[in-house]
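Left out: one protein chain. Kept in place: all the others.
Order of writing sets the chain letters: A, B and C. Residues in each chain are counted from 1.
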Amino acid sequence: MDDKVNYLLRLGDNALILSQQLSRWCGKGPALEEDMALTNVALDLLGQTRLWYDYAAELEGAGRDEDALAFLRDAHEFKNCLLLEQPNGNYADTLMRQFYFDTWHYFLIEGLTRSADPRIAAIAEKSLKEVTYHLRRSGDLIVRLGDGTDVSHAKTQAAANALWMYSGEVFAYDTVDEAMVAAGIAPAAADLRAQWLAHVDEVFTEATLTMPPADAWMQSGGKQGRHSEHLGYILAEMQFLQRAYPGATW
Amino acid sequence: MDDKVNYLLRLGDNALILSQQLSRWCGKGPALEEDMALTNVALDLLGQTRLWYDYAAELEGAGRDEDALAFLRDAHEFKNCLLLEQPNGNYADTLMRQFYFDTWHYFLIEGLTRSADPRIAAIAEKSLKEVTYHLRRSGDLIVRLGDGTDVSHAKTQAAANALWMYSGEVFAYDTVDEAMVAAGIAPAAADLRAQWLAHVDEVFTEATLTMPPADAWMQSGGKQGRHSEHLGYILAEMQFLQRAYPGATW
Amino acid sequence: MSADERAFQARIDDGIKIEAKDWMPEAYRKTLIRQISQHAHSEIVGQLPEGNWVTRAPTLKRKSILLAKIQDEAGHGLYLYSAAETLGVSRDELLRALHSGKAKYSSIFNYPTLSWADMGAIGWLVDGSAIINQIPLCRCSYGPYARAMIRVCKEESFHARQGYDIMLSLARGTPAQKAMAQDALNRWWWPSLMMFGPSDAASVNSAQSAQWRIKLFSNDELRQRMVDQTVPQAEFLGLTVPDPDLRWNAETGHYDFGAIDWAEFHNVLQGNGPCNRERLQTRVQAWDDGEWFRDALVAHADKQRNQESAP
Partner (left out) sequence: MSADERAFQARIDDGIKIEAKDWMPEAYRKTLIRQISQHAHSEIVGQLPEGNWVTRAPTLKRKSILLAKIQDEAGHGLYLYSAAETLGVSRDELLRALHSGKAKYSSIFNYPTLSWADMGAIGWLVDGSAIINQIPLCRCSYGPYARAMIRVCKEESFHARQGYDIMLSLARGTPAQKAMAQDALNRWWWPSLMMFGPSDAASVNSAQSAQWRIKLFSNDELRQRMVDQTVPQAEFLGLTVPDPDLRWNAETGHYDFGAIDWAEFHNVLQGNGPCNRERLQTRVQAWDDGEWFRDALVAHADKQRNQESAP
């Protein structure tokens, strides 16, 4: 598979799987305002998914459209990072997953606005306002929960610790990522990671949370299609109609 | 669809969906002995499913085999009663669902041993030992939980109440069921219901549980393919591989 | 009638809106609180049957439209709770009444969504009926409610069109899809007609509400409007309305339709619908599970306030 197509699918898969997970909260959030805000994020990510997939499909030129990419690939063909397929858990888990992602996503998208690929730069430009809002929102909530009650502090710290080992995969560049860096298409890992660590540290400090060690063991494999056991279930549900009624138009 | 085929599918679907639900407990039961016993029940039901499906497929003569019936029908084509698709919940919920089903199933299978259809009678004969054991086991556990601790009593009573409205569908005979009764193939509803009520009453009395009112409103629709929202998720998971890899041999 | 009451009724008769700070009879206030909160609860509970298909929407575009629709519903709930709050009751109080089972929500949401076609049928029939019910309320006597309804109706008409569009795709799709659409129409048709409430003969409180201009048309009038509007749409889809007694009456210029099974209506209302228990449980659990979160936001806000007011 072409490196750029692969890279675009990684971007799209991250956004789609996270959007899918968030949409499970529909009507079940802890407050009406949260229901709306979370759905908003899910919608933004879904929109971004479609932009990445459309470009990937076009470059691939294999006759697959956005829906074929979303609904007709099995787990080993998905390239999202493991973080995004982790279960929703309680609301602190959901928000911490979001915060870890949003922080990386913001700096990445910000970097991609300067991509040598004009289409990627344009998509990033279009997404930047959204991901800026996402990051402000999730960081703000982490502060309020971390520095809220004892219960919320404990839940948020537990989520921070539990998800930490999934936070590093985005910076573990393989040949695909490095090819994008070499071509001036994507920002380098080291810069993003430094920005990520600094921002998480800042928010955690304000939130009175302890940041787990930066040199902790990090899980990986998602980008290369080696996922956790969660993804298969997510896809079985998401893809049911397209699989059960092949060739139908919806 | 032929009434007898329909009737056989109802029997098979009940057994399959319950087996599927029980198999979710694999490795997660409250005690090793329970893990084994529950898996045993799941295995028995799966075996019965295959016997019913094989006969249904043969009578239908449409080239569908047991796997086509299990994995290539959508929710509205499934004919299991609503009781069996209710979520596992806690272990008391799982056991109460089992007890309500086992009680009906035992009396039904016992009646079917005298079916005018010799193949059905033979399958019933073969299953009778299994369902006798199932009923003894679940009744025994209901007694021990109902008359165990305050906590177990409360959980068991709550399960009894919550599932009660799904316990009557098996006795709500429609034209398909009545055709089977008229042909001497299946036992009449009234007899089964009387036996069911008497047995549940006896076990609940020993378990110090209160039996909900016999004339309470009962949900129905499953036999006719009008299910709860649960079944779609059960099938999406169960059918994934057959749907995603059409035509493959496993 | 007291002088206050006479003046109040005169304003209504003159078409002047009642505002939150105006004097109003206690019964008017209570009736409005009941009506508005019931509507708000319906928006909130109404997210659940659609939420049931959002993770299984068949295309990314349909998923996106459905998500946006559910978000709109949460927004409608928000406007409506705010409108109710102008009458001196808090959102938390209203939610407590919902969670305890004291307050009602529209019975239609006690039916399950069994296929993707139900996303079409709900938009087309349920939102369609809701709009017919709600458009007159944009002119109702209570200002905050009328203004909330204007916003709600605008978005609802999008939802109805999107629902019809789903039905259209299915009706023009494969035989399996068409069957799915027909099955959804079969299941949602009668409950949608029941959404307008009991027939006028059986309806209580209608006269007073009409006088107060918070009920502008009778249940049966609105129901007839729905049938007249929907039957040609079903015909266009090539689907069959599940009512053997349905026929065009050239004399009245309306469709005659069959008798509604009010026993079913009352049975569902009494809690025996297929999903009553689950819908309420889901909302109660969401609320209970979210308690620590809401508490934390309050605690954090308190800390911030204390810090700001510190010397």
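To be clear about the criterion, contacts are C-beta pairs under 8 Å (C-beta built on N, C-alpha and C of every residue); 3 or more make two chains touch, one makes a residue touch a chain.
Predicted model, so just to flag it, every value in this text is computed and none were measured.
*Asks:* If I'm reading the header right, one chain is hidden. Which shown chains does it touch across the whole complex?
*Replies:* A, B
*Asks:* Where the complex has a chain not shown, which of B:L112, B:V131, B:L145 or B:V200 is the residue touching it?
*Replies:* Of the listed residues, the one touching the omitted chain is B:L145.
*Asks:* Which positions on subunit A touch the chain that was left off?
*Replies:* Counting only subunit A, the missing chain is touched by 74-76, 162, 165, 217, 219, 221, 226-229, 232, 236.
*Asks:* Just checking the interface: what residues of subunit B touch the absent partner chain?
*Replies:* Contacting residues on subunit B, toward the hidden partner: 16, 20, 23-24, 26-36, 39-40, 42-43, 46-47, 49-50, 53, 66-67, 70-71, 90-92, 143-145, 147-149, 151-152, 155, 237-238, 240-242, 245, 247-250.
Rule of thumb we're sticking to: only the chains that are shown with their structure count from here on.
*Asks:* Hey, which chain is the most central one here, using CA centres?
*Replies:* C
*Asks:* Between subunit A and subunit B, what distance separates the C-alpha centroids? Give it in angstrom.
*Replies:* Whole-Å distance between the two chain centres: 42.
*Asks:* Counting only residues that touch at least two other chains, what does the list for subunit B look like?
*Replies:* Touching at least two other chains: 74, 232, 236.
*Asks:* Which residues belonging to subunit C are in contact with no fewer than two other chains?
*Replies:* 56
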